[in-house]
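Read the structure below first, then the notes.
A protein chain is absent from this complex, but the other protein chains hold their places.
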Amino acid sequence: MDELTARVRAFAEERDWQQFHTPKNLAMALAGEVGELLAEFQWLTPEQAATVMDDPEAGARVKAEIGDVTIYLTRLADVLGIDLSEAALTKLDEVATRYPTVEARGSAKSAR
Amino acid sequence: MDELTARVRAFAEERDWQQFHTPKNLAMALAGEVGELLAEFQWLTPEQAATVMDDPEAGARVKAEIGDVTIYLTRLADVLGIDLSEAALTKLDEVATRYPTVEARGSAKSAR
Amino acid sequence: MDELTARVRAFAEERDWQQFHTPKNLAMALAGEVGELLAEFQWLTPEQAATVMDDPEAGARVKAEIGDVTIYLTRLADVLGIDLSEAALTKLDEVATRYPTVEARGSAKSAR
Partner (left out) sequence: MDELTARVRAFAEERDWQQFHTPKNLAMALAGEVGELLAEFQWLTPEQAATVMDDPEAGARVKAEIGDVTIYLTRLADVLGIDLSEAALTKLDEVATRYPTVEARGSAKSAR
């Protein structure tokens, strides 16, 4: 198991929080944190958003929210018994087959 | 750089999709995929949700959505120049300081 | 135009905020507020969630988040020129045709 999964699991167990960490609850918490991440960007112009990490305060808030999203995604995957990297790489391979590089170049319709 | 970040970056570059992968767009895409993940759980009872991975079809859909969420989180972090594990571990340390194990045990108020 | 749409529009114009209220920004803000709404429920058991409005503090927070979600949905619909009730009733009619009452009764698969 990778270090982050182990640390997040230990963190929950030390506080006796497994009872709250059901798949539905964790999925809701993940959505809540993604909402907080979006809130950091919602009023920024595309230019401001592209350089947000250059601003010490705004950049720190974005990094913190990315951290929260990662924590809950990691915890949810652990509770479900899913390997995050393996799930992502498998999905990438499937999408790569459906959108070969030649046809997909520069097209918004398949920009996934 | 870890393998997943490199694979997702190459995937986008091969299809000339960097133009679409701005921070705001990627944050929106992340929220969209988390929405699809929640949709897999929304009508399940807590018991059905706890054993969803035992169902071949439902389990495969959950794994695919977890994969999509991970892909977009990885891509967003790459575009922002944020290390996912480091951001998560830093946040965990901060929360651990605010919620020491003794006071936090079993309490819903601090179940983060 | 209904009262809420007019009030939300006036609220934005009085503060010169139309510049920020683009469709993408408002959709992100809507997602952010839905995230805050989910956060009020994420650690509650189904029983606690069912009676949350009986708790003065928790109920007030839920009502406030419902208010925020409604404000942004109203503003987004106004900016796009969409009538919320008409859009909802039209969609209900379409779904009613796809899921006639006899077949759909009590089935999770079509519980939309």
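Chains: A, B and C, in written order; residue numbering restarts at 1 for each.
Operating definition for what follows: a contact is a pair of C-beta atoms (placed from the backbone, for glycine too) under 8 Å apart; a residue touches a chain by one contact, two chains touch by 3 or more.
Please read these numbers as outputs of a predicted model, since none were measured by experiment.
What chain C contributes to its contact with the hidden chain is residues 3-4, 7-8, 11, 14-17, 19-20, 22-24, 27-31, 34-35, 37-38, 41, 44, 46, 49-50, 52-53, 62-64, 66-71, 73-74, 76-77, 80-82, 84-85, 87-92, 94-96, 99, 101, 104-108, 110-112. Counting over the whole complex, chain B has residues 20, 25, 28-29, 31-36, 38-39, 41-43 touching the chain that is not drawn.
Residues 24, 27-28, 31, 43-44, 46, 108, 111 of chain A touch the missing chain (whole complex, contact as defined above).
Here, only the chains that are shown with their structure count from here on.
If each chain is reduced to the centroid of its CA atoms, chain A and chain C end up 24 Å from each other. Taking each chain's centre as the mean of its C-alpha atoms, chain A lies 3 Å from chain B.
The residues of chain A that reach two or more other chains are 20, 28-29, 31, 34-35, 38, 41, listed in rising order.
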